[in-house]
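Missing here is one protein chain; the remaining ones are kept as they sit in the complex.
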């Protein structure tokens, strides 16, 4: 499979160039950065493009890729409903072309959320602990907030978490996300970690995801590259590629 | 819903009597132990029976229950293929009656195995650590061996775990269950715990189940009682009741 | 060694009666509850008394024990500075008699606090997570608040935890105990658990204590019974018995 990287000199793009070169079943067809013409992609018979570029240029990139029948795996951000609608209409004119846009390629994060939703209806109690390096600006993390919201939706027919707390210090019981307590730890030495804890009489279930370095997106992007052609049209998130449900 | 307990004076049975009494939506219709007539069940208009008895009597119990249109949730052991076939043939004559037989009612253990199977294809490495009280006779535990076998089946198209170990002490790398290393810890103070660890470049995913006391089967049995009528015929294991997949 | 239990019919006292009977090196000399005369202790040649009674009677008990040269291991609460001073003055008149009064006999809790204080000066960041059953009324737990205060004292010459949080939900970053964030999880299925997390560049250190059931005080009380005679006068807490430092 012939694969090109758009944004090949960016931090993520450069990592993906190495990853494609290291993969036995993939051939790096082109490295394209800001100053390079997109025609490098077609000249080199690219089948799939990995796009980690910028909201300012990603729409132009996608239009070119779809026009030329090249599948796209996109980690660039900034997709509004309007933009997604535009991508869908371009794809409608080119059946057989696939575009996959995902906010998070870490397979473990996606699996964690999926498992948490499946487990949620069977437990009286659930809480989320996320742990990150102390340079992080937001607390809770976006992933933790989204995980908690998905759990809350999955247990909406259940009574709230039992909690007899009557005295204490403000903040001890965490942030409330739709009824799910979320605790944010910020610790030097950590990277990005999350634990979902479920409990009922006599037993607990814990789903923990640890990202040890910034390359944890690589296996998810490679999985997407290998399977994107099976999903013509627009796909959001890598869930569908994981054969879940 | 009118629920009776067979084996009501056994340790598990007595716990289930209390659990049924404590549940708002369930009524305890009868407590039946070794010396009591099964007619107590029909006399008290029992709809569902919980059977934690003995392999010697469970088949006679099931014949009576099926004959009388009473659903059964069974934790008694000793079911051979022959016995299961017999139960199926009795049920064939009574459409609408449900029998659920499960080796393990701990919801967390069942969810853990299911999640482990779903995650297995996406990780280079997987190992299992199970931790129990030091009175346990077998190592690894039956649940850990079964979990490892299911994982091995789910990743049978993948290369084996990478492992550069060339020197060391015997046993350090655990037991080998179909290519999955399984480590057994025996520690005073523990009850029954299991961790499945998955890893790939830059990230790990851990699924941990902790049974803190011997009552961790209760929520699973109650779930089965409430839903068994929806599953006419014979059902093995509580997986189908968990709406997984 | 001849050991008696005061408050022998209370929940803790009854557990201690069993524990003394089960210990090969200890003999149960007497079981004394509210209606029994203290003379049972001297009649039975008691060497050490375990007192889990009530603030209303414990001072009277201690006066009798000290007068009669019996060592005391005391888990009863309600000791003010005034009461401690009284005990000291009784002991001054009876050199060679030992009284040990401890708020917490769980060895693991005491070791955790000690280790946390020792590690504190060497890490940029520290946070505490405590996890309990949902019937608990206070958050954070008394042990977590005390652990955090001891850590804060041990790192008082260090800069505060680094923390770039600028946006978020209230409570996400936990309660503030003297600059140490403390997070309280309340989950069905749990008993009493605490984690102290330390972090610096590239590494973290975690000290975790799990109490799985209400008997976790037993080993600490037995240790105190066996060693109390070595510590004449008044001793507060079991730290001194653990040979720490």
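Here are some notes:
To keep things simple, chains are lettered A, B and C as they appear, and every chain counts its residues starting from 1.
The criterion applied here is as follows: a contact is a pair of C-beta atoms (placed from the backbone, for glycine too) under 8 Å apart; a residue touches a chain by one contact, two chains touch by 3 or more.
Just so we're clear, the structure is a prediction, and the values are computed from it rather than from any experiment.
The shown chains contacted by the absent chain are A, B, C, with contact judged over the whole complex.
When the full complex is taken into account, the listed residue touching the unshown chain is C:121, out of C:69, C:121, C:142 or C:170. Checked against the hidden chain, the listed residues A:189, A:202 or A:220 yield one contact partner: A:189.
Across B:75, B:108 or B:181, the single residue that touches the chain missing here is B:181. Although one chain is not drawn, its touching partners on chain A can still be listed: residues 189-191, 210, 212-213, 216. For chain C, the residues touching the chain absent from view are 106-108, 111-112, 114-115, 118-119, 121-123, 198, 200-216, 218-219, 223, 242-245. For chain B, the residues touching the absent chain in the complete assembly are 123-127, 129, 131, 134-140, 145, 161-177, 181-190, 197-204.
Note that only the chains that are shown with their structure count from here on.
Ranked by how close its C-alpha mean sits to the mean of all protein C-alpha atoms, the top chain is B.
Chain C has its Cα centroid 46 Å from the Cα centroid of chain A. Inter-chain centre distance (chain B to chain C, centres taken as mean C-alpha positions): 39 Å. Chain A and chain B have Cα centroids lying 34 Å from one another. Residues of chain B in contact with at least two other chains: 210, 212-213, 216.
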